[in-house]
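In this view, the complex is presented without one of its protein chains, the others remaining in place.
Take a look at chain A:
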Amino acid sequence: MAIRSFFVPFLLFGLYFYSSLSPVLSLYEDQVGLMDWHQQYIGKVKQAVFSTQKTGRRRVIVSTEENVIASLDLRHGEIFWRHLLGSDDVIDGIDIGLGKYVITLSSGGSILRSWNLPDGQMVWESYLQGPKHSKSFLLVPTNLKIEKDSVIVVFSNGRLHAVSCIDGEVLWKKDFEAESFEVQQVIKPPGSDLIYVVGFAASSQFEMYQINGRNGELLKHESTTFSSGFLGEVSLVSSETVVALDSTGSILLTISFQNGEISFQQTPISNLYEHFSGPAIIIPSSVPGIFAIKTNAITIFIRVIGEGMLEVAEKTNHETAISDSLPLSEGQQAFALIQHAGSEIHLAVKLAHDWDGNLLKESIKMNQQRGLVHKVFINNYIRTDKSHGFRVLIVMEDHSLLLLQQGTIVWSREDGLASIIDVTTSELPVERDGVSVAKVEHNLFEWLKGHMLKLKGTLMLASPEDVALIQSMRLKSSEKSKMTRDHNGFRKLLIVLTRAGKLFALHTGDGHIVWSHLLRSLHKSEPCQSPIGLNLYQWQVPHHHAMDENPSVLVVSRCGPSSDAPGVLSFIDTYTGNELSSLSLAHAVAQVIPLPYTDSTEQRLHLLIDSDKHAHLYPKTSEALSIFKREFSNIYWYSVEGHNGIIKGHALKYECTGKVADEFCFDTRELWSVVFPSESEKIIATVTRKLNEVVHTQAKVIADQDVMYKYISKNLLFVVTVAPKGCGEIGSVTPEESWLVAYLIDTVTGRILHRVTHHGAQGPVHAVFSENWVVYHYFNLRAHRYELSVIELYDQSRADNKDVWKLVLGKHNLTSPISLFSRPEVITKSQSYFFTHSVKAIAVTSTAKGITSKQLLIGTIGDQVLALDKRFLDPRRSVNPTQAEKEEGIIPLTDSLPIIPQSYVTHALRVEGLRGIITVPAKLESTTLVFAHGVDLFFTQLAPSRTYDSLTEDFNYALLLITIVALVAAIFVTWRLSERKELQEKWR
C-alpha cells in the first residue's frame, strides 16, 4: 500500500503535466472529412485560354480577379492545378506558348512567367522593366521566330520586349519614351514579321509605330492629329484598322494604317442610329470586321465594310455579351454572341464576315439567380463528321463559370464564393413532421448491411475493402447534411455575402449550397447606379416566443463607392432565401449599430448612422421606438476617423432638426474626443469584442484559491497607432523611427484605460479582443521577428470581495448593474512573445456558455489556420512557476510561442488567399464551429478542451457493450450459483 501511494501521485502528476504541455488537437487520418469540408474556388474569370490538343487532357487556362491562374478540366470543371499570386501581383494577361507553356504577365506588366501546362510547375520568370507606367499587352504569335526561338511580344511600362519562349531571355527591346504616348493596341498581323504599336499622344494625336518583329528595329513612325480628341479604348476591327470614339462619344473614327499610311474616316453615330443621344462606349472585342458600341440600354453591332464604311448589323436592347474571335480553318474567324431573353439566353456562333448566318444557334435555360452574362469565351472542336462543334465558357454576373456545349450546361462552378465579403449564421428549422428532408436508409437490407459492416469494423474483422466502405459510409452520412436542427447545434446555415452581391446559404454539414440569391436590390437600377454590398447582420433570430417566424438577415448595401451615397437595406429569409422586403434609404449608411434589444417578434433593433451623424432607428415600428425610448439615455456611439486620427464619442438627442418630421431619426451630440497627434501617431487597427460573445464568469481563480476579478466590458475599444513613417512596408524604417502604441479606450466615457508603447515595432497589426484580454500581432524591428502581445485587464476595485461569509449569504454587489461613469480601477497584466509566422487573420474560439477554455485561431501566411492555446498567452507565465502555479496550468515562460504541427486546424489543406476566420458556438459547450474563407472555403468543428461533454467519434462502443453483457452474464451466473449453494446449505 505504501509503495502504491508513493507512486500513484507521481504517475498522475506526470500524466497531468504531459497532457497540459501538449494540447494536441490532431486527428487521425480516417477522421479527415468527417467534420470538416474544404472547397476550392478560383474567383471571377478575367481571361480564358483553351488548350485542346489532340493529345493530353482538354483543359482551359483561366486567370481571375482573385489573381488565380488555374487549369480546369474541360469535361468536369475540376481544377487540375492552381496558383494564387499575391494581391499586389495582378494578372494582366495569359496565353499559351508552344502548346506546352502557360505564359502570364502580371504586376502591371513587369513580371512575365512561364508555367508548365500539364502540371503547373513554373518554368521561368523574367522581370521586365521600363521607363514609365503604361498599359500592358501580351502577345504570343505563332509564326514569329528569331533564330528558331519562339518569341513572346510584351508591351509593358512603355517598352516593347521580345522574350524567348524557351527560357524567358529578353531578345530585344524598344522604348517608347515620348512623354504623353499612351499605348492602345499592339498588333501583330498574321503572316508578316511586323508589329504595330498604336496609341494616343497628347489626347488628340494618333500615333502608329511599325516595328520589325525580328530585331525590334523601328521601321516607320506616323502620327496624325485629330482635333476633337479621343475617348476610351479602341476596338480592333482588322489587323490594320482600329475604331475609336471622339471625346464627345458621338462620332466614330475608323483609323486605318495600311502600309504605314494613316487615314481617318469619321462617322457620326446619329447617321447609323437616328435615335442616338448621349455618349456611347465601345465594347472591347477583337472580332474582325465587327465592333459593338453601347449607348443607354441599346447595344449596336456595326460592320466595317470596305474603306472605313460603317453599317449597322444589328441593334438590340437585350443584354448582350460577345466573345473574341476564334480562328477556324481556311482563314475563317468565328465568334460567339450571347443575348438575354427572359429566363433564357440565346447563344449564337457566327462567322466574322457573315453576320446574318449562324454556325450555331442555341437557347439555354438559365437560372435567374446567376444574373447577366459578363464574359464569353469560345472554343471549337471537330466532330466525327468533320464539322465544327463549339463549346462556350461564360462568366456570369454572380462570378460563376459555366461551360455550354450542345445546348446544355455541361458544368458550372460557383466561383463567386471565392470573394466573400461577410458571413453570418442561421439556425436550421426545428425537426417536425414534414419538415425533414433527409433520406432515411433505403431499405432494411442496406441498413442491416451497414450495421454489419460497422460491427465488423469495431470487432477488427473488416478487410481493407470493408474499411474503405465503412469510411465512405461515414463520410457520406446523411445525418450531417440533414436540413433540420440537431441536438448538438452542429448543423447550421452559413449565410455569406459575396462581392458580386449574391447571398449564399451553405450547410455546415457538408458545405453544399442550400440556396443562393442574387440580391435584386444590388442590381443596377435607375436611382442606384453601382450598388455595393457592405455587410450582413442578423435581423431576426426567433428562439423563444416567436418560433413560427423564419429567421432573417439584414444586408446593408450602398449605391456607389462614396460614403455619402444612399444606402439600401434588404431583408432575407434564411430558410428560403427569399427577399422579404428591401428599403431604399434616403440617407447614407456610415455605421450600423446592432442594439442589444429585440422586439416581441425577436427583431433586433438597429441604429444606422448617416454621414451627417444622424441616427436612424430600424425597424420603424412604434414598438421598437418605445423600447428604444426606454433605453434612450444609455445609448452612445463612437466613430473612428482614421484619416485625421480622431475618435469621437456621441450621445443621442431627441428628434432630428431641420428635416421632415421623422420620429425614428435622432440628432447626436459629441461627448468626447480622443485626438492622436498626427505627426507621431496614425491609427492602423481598431478591434472590439464580438457583440454576441458569452462570458461565463467574472472571476479568475488563480493559484492558492486566490481570486482575480476580470474587467469585462462590452464597451471597450482597442486601438493601435503607429508612427506615420512606419506605415509602409516592414523594414522601410529604422527601429528608432518607428513605434507602435496600443490603447484601450472606454467608448462610453472616452477614458483611456491603458496605453502601452512598443518602441521599434511596426505594423501591420492584427488583433483579437475577447473577455478581458486582447492579443495583437506586430513586427519587432529590433529583433527582426514578429511578436504577439497579450494585455489582460483586471478590476482592482472588486479585489476586496474576499469575505467568504458575505459571498455565501450573497451580500455582495458583484453582479449588480454597473455604470461606466463610476471610475473603474483597472490593472493590466501584459507579456510579449516571439512568433514565427506572419499573420493574415486572428480569431478566437467561442462557445455557447463561455466555460470552455479558449484557443486563438491564427491564419498564417501559408494560408493555414493554427490553433494556439490561450494558456500560451497568459501574462502570468514566469520562467520558474511555483508548484501551485504549475498545478493551475501555467506554462513556464519561453521567449517564443511553440508551433505544434498537429495543432493546425486545417491539417493538410490550405485555404488559399485566407482573408477571414469566423467562429460560431455550437449548442454543445465544448465545441465551436470554425469557418475560414479566402479563395477557398474551409469549415471544421473544434473542441479546445476536447469533447468533455460528449463521447468522441472513436469511443469504443464495442468494449462498452461487451463489458455490459459480460457483467449481466456474471450477475446471472453468480446469482444462480449462490441460490444453489443456499439450497445445499438448507439440506445439510
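Basically, a contact is a pair of C-beta atoms (placed from the backbone, for glycine too) under 8 Å apart; a residue touches a chain by one contact, two chains touch by 3 or more; residues count from 1.
Here is the rule we use: contacts and distances are computed from a predicted model.
Undergrad: Could you check which of "Cytoplasmic tRNA 2-thiolation protein 1 isoform X3", "Glutathione S-transferase", "Phosphatidate cytidylyltransferase" or "ER membrane protein complex subunit 4" matches the UniProt name for the chain that's left out?
TA: "ER membrane protein complex subunit 4"
Undergrad: Touching the hidden chain in the complete assembly: which of A:Thr316, A:Asn367 or A:Ser639 does that?
TA: In the full complex, the listed residue that touches the missing chain is A:Ser639.
Undergrad: Of the residues listed, A:Leu218, A:Ile752 or A:Leu807, which one is in contact with the missing chain?
TA: A:Leu807
Undergrad: Write down which of A:Met122, A:Leu219, A:Ile382 or A:Val701 is the residue touching the left-out chain.
TA: A:Val701
Undergrad: Among A:Asn367, A:Gln471, A:Asn488 or A:Thr688, which one touches the chain that has been omitted from the display?
TA: Missing-chain contact among the listed residues: A:Thr688.
Undergrad: For the full complex, which residue in A:Asn715, A:Ser878, A:Ser896 or A:Ser950 touches the chain that was left out?
TA: A:Asn715
Undergrad: Which chain A residues would touch the chain omitted from the figure, given the whole complex?
TA: Answer for chain A: residues 1-2, 4-6, 8-9, 12-13, 534-535, 556, 558, 563, 589-596, 607, 609, 611, 631, 634-640, 642, 649, 686, 688, 691, 695-699, 701, 705-707, 709-710, 712-715, 717, 747-748, 801-804, 807-808, 814-821, 887 touch the chain left out.
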